[in-house]
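A short write-up of the structure that comes next.
The complex appears here minus one protein chain, its other protein chains still in place.
After this line comes chain A, so read on.
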Amino acid sequence: MSDYAQMELNPRGAVKSESPLAMTRARVAQAASPQEARVLICEKAFLGHLVLRGNADDEAFRAGVERALGLALPLEMGPLSLDEARGISIQWMSPDEWLLIVPAGQEFAAEAALRGQLTGHYAVMNVSGGQTLLELSGPCVRELLMKCTPYDVHPRHFPVGKGVTSVFAKSSAVIRRVGEARWELVIRRSFADYLYSWILDAAEEFGVFVASGEAARSAARDAARELATEAR
């Protein structure tokens, strides 16, 4: 018996999966056309989310993570380690905690890779069902964020690549800046409805377009299945 039990949690067959925003999206109408919208929102559903814990001072730990993921472990708040081509990012969350996001369905493989490379005191925890990622883009995103979080999102204080966890409305969110006017939020499943509705309400004055739709979501899901199958 291994010391840790890793488990593939994605189904193999035809299963209708729902992101944390499935219910909310059905309720909320799109407010503006993509042309006039100054805030665009897109949920990147079904990604693999893993929490990695370990000792940043341990060279073997750092090297193991890099071998497993091909990305260096960030040792302080921002910048993210990001490989957009492979869809992988590692974000420093606290002195012994990182958030690893991988493409849909790859969370099992990523965890296995880490467990294969790491020894000693560490932990890898799959939280993929518990959170989702929203991408916000457009010229008014920064102003929108200012209506949501007390954290300073000015470019001088929040350069591209930075990520923090902070108060967001009356809940919290991971806030990441991945491009000049492109931001990501990682939000918890149970608060997703509240936060998403809050964001749409706050963005109303800018004109907001929800860039998603059933097609985009099922595409993501199919991709997840394929990747999961490949991973086996």
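By our rule, a contact is a pair of C-beta atoms (placed from the backbone, for glycine too) under 8 Å apart; a residue touches a chain by one contact, two chains touch by 3 or more; residues count from 1.
Basically, contacts and distances are computed from a predicted model.
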item	value
Undepicted complex member, UniProt protein name, chosen from "Transport permease protein", "ABC transporter ATP-binding protein", "Sarcosine oxidase subunit alpha" or "SoxAX cytochrome complex subunit A"	"Sarcosine oxidase subunit alpha"
Touch with the omitted chain, as defined above, among A:79, A:130 or A:161	A:130
Residues of chain A in contact with the chain not shown	1-5, 7-20, 22-23, 26, 31, 46, 51, 53, 96, 121-131, 143, 146-147, 149-152, 154, 156-157, 169-171, 188-191, 193-195, 197-198, 201-202, 204-205, 207
